[in-house]
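Single-structure report; data block below.
With one protein chain withheld, the remaining protein chains of the complex are depicted in position.
What follows is chain A.
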Amino acid sequence: MRGQSSFFEHIGCTKHRGREGEILLTLQVQPEILTVEGTIPPGIFSSMLDIVIGSTIAELVQQPTTTVNLNINYFDFTNCGPFTAVGTIIWRNEKLIAGEGSVLDRDGNLTAKAAGTFKVMGRSIE
């Protein structure tokens, strides 16, 4: 797996592989990332989705990527996790890749979902 960012560590994410080799992110929610009402900030789910889709793509192309667009739907902020995020690639050409990702709670309920477009930096995908 490629390296992980300092922001990734700052919010408390960990990255590992699932049974089929897919990249999974997990988040054990810590008090410092909660809102004053004790709920999960939407930015946490946005970040997990950006990271897991970007990591899934970067693993495929073995090059750094940058996010062009990310469209996120949020379904539940009351659950305090732990959360797991997984991403898939749905389309690609030489420079752009479209992917989607989901955040699930401990019971497998869908908590947030995103679709995004990412640009591959450096040389084109072979």
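The rule is simple: a residue touches a chain if its C-beta (ideal position, glycine included) is under 8 Å from a C-beta of that chain, and two chains touch if they have at least 3 such contacts; residues count from 1.
Heads up, the rule we're going with is that contacts and distances are computed from a predicted model.
From the set "Acyl-CoA thioesterase", "NADH-ubiquinone oxidoreductase chain 4L", "Cell division ATP-binding protein FtsE" or "ABC transporter", the protein name that UniProt assigns to the chain left out of the figure is "Acyl-CoA thioesterase". The set of chain A residues touching the chain not shown comprises 2-8, 10-11, 31-37, 41-44, 46-48, 50-51, 54, 64, 66-74, 77, 121.
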